[in-house]
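As you look at this complex, bear in mind that one protein chain is not there, while each of the others sits in place.
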């Protein structure tokens, strides 16, 4: 998903060289270069490219545990369309993204602005903010299960502001926001780093000039900092949306998709259909839907980035 | 100097500190709670009374250490992470070198087919991958756990970008001195790659140490679980909370150490490496 500079300077260097020597080099380097790439490329074909292709093909078929394959055309997709469970999973996935992505980006921007200036402890704060990113999602899930439990801190906070005490993870209304909040906790630190990197590029002269003109903090942010941050924000939207579509580990530990499918995401239904129901073809179709969603996000990125530059 | 212009002063400075401390506290609280509660006695967990850092009990740790399983899980996790790191670094450095500095037939096609897979969600490959490994007898084996993750596109890409920055003249000089491609790679390129290898090494370690879904599928028997899948199973079996947290602490400590040691590499290169490949 990274935007990548893939222009190849190496190939242009060679043009100036003399024909014969060049030919000899290519043929010699030919198999040596291949020998360096081949080990990982074979692994790539066997365990990444092949299975991806297989995943798409599988969605048009029915594969049994016993090992036989039967082509089914579009039947798996017809099932998807007729299956209320699928539409629920799609809705849950999108709602999860709609809650977690904006919160992640707002938190990341705010904390990056807060700690951008050199002051004592700024580095320490940044390190703390990144800590959840390197923490395993399973650990996050285990701890937050306790945090959201009726005896846990979250319920106490709710109680103190006059909310009824319930376990959010057992409520079909609040379970999804709860797991999405955990998603924010695990991701915002990454955004902070991205934002800090971008903030360094904000021209200081502009901000100083604005300060001289008597612009307040909010105005300086709106008019000078925010426009500079736009590419970073957009990059984060794409990355975090893609990430949120794939949320699984925390949901597995915290709710198992429940209560009553309230946190049953597409990835969770893919997992269930394949490894609990062993309905591989149908799960393949869900995988293709996930792929298409990712492509849509990437496409939007292209369109908007195209406009920006 | 210019930074000083914006360095917070007076009341603003206090406010920034207060807010920053508050945010850091909220961020660190779950991890703090995990560590503290793992040292509590079974059934005595209450909020907020249990969160004080005294009344230590090692009961939970003693309980989980008496089961041989936790040791197996730690060894499995270590094998998975360390072997993966070594092989991924070697394989991607080799490929990165060839993609950056060698010319061969099919280079562009190969490179682009690698990069294009960054767009494809992992989960679509999951089912055929599992079928392939299961049919080949890879369930409950280390090779079934490790092999599918070795072709790490992210790592290949980063290595290629880095090695491109190594001046050709350096490699040419080595060739004149009689080095062949392997010795150039091993004696010149790899040592120059130390910073990126360190960054990648830490990230690959983190990804594998924290990995969940693939170990969940491959490790069907309790002896072949990793720490993440093991802790999830403890939670599912309704093991007392302090014990689950004790397991979580054991899984967290190596991560924490790796993060502290390699923090510079992690935070400086997060833009490129923070995305799981």
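Labels for the chains are A and B, by order of writing; each one numbers its residues from 1.
Here is the rule we go by: a residue touches a chain if its C-beta (ideal position, glycine included) is under 8 Å from a C-beta of that chain, and two chains touch if they have at least 3 such contacts.
Here is the rule we go by: contacts and distances are computed from a predicted model.
Assuming one chain is omitted from the figure, identify its UniProt name from "RNA polymerase sigma factor SigS", "Multiple sugar transport system substrate-binding protein", "DnaJ-like protein" or "TctA family transporter".
Missing chain, per its UniProt entry: "Multiple sugar transport system substrate-binding protein".
Determine which one of A:47, A:264 or A:291 touches the chain that has been left out.
Looking across A:47, A:264 or A:291, the contact with the absent chain belongs to A:47.
Looking at the full complex, which residue from B:30, B:96, B:121 or B:138 touches the chain that isn't shown here?
B:138
Given that one chain is not shown, which residue among B:120, B:147, B:174 or B:241 touches it?
Final answer for the missing-chain contact: B:147.
Considering the whole complex rather than only what is displayed, give the residues of chain A touching the chain that is not shown.
42-43, 45-47, 49-51, 53-54, 57-58, 62-72, 75-76, 78-79, 82-84, 275-278, 281-282
Where does chain B touch the missing chain, residue by residue?
128, 131-132, 134-141, 147, 220
Basically, only the chains that are shown with their structure count from here on.
Taking each chain's centre as its mean C-alpha position, how far apart are chain A and chain B in Å?
16
What does chain A use to touch chain B in their complex?
The contact residues of chain A facing chain B are 1-2, 4-6, 8-11, 13-14, 25-26, 29-34, 36-37, 39-41, 43-44, 46-52, 54-56, 58, 63, 67, 111, 114-115, 117-119, 121-122, 124-147, 151-153, 156, 185, 189-190, 193-194, 197, 204, 207-208, 211, 239, 242, 245-246, 248-249, 252-253, 267, 270-271, 274-275, 280, 283-284, 287-288, 290-291, 294-295, 298.
With touch defined as at the start, can you tell me which chain B residues reach chain A in the complex?
2-3, 5-8, 13, 16-17, 19-20, 23-24, 27-31, 33-34, 37, 45-48, 91-92, 94-95, 97-108, 110-115, 117-132, 135, 147-151, 153, 156-157, 161, 164, 168, 181, 185, 206, 209-210, 212-213, 217, 228-229, 231-232, 235, 241, 244-245, 248, 251-252, 255, 258-259, 263, 266-267, 270-272, 274-275
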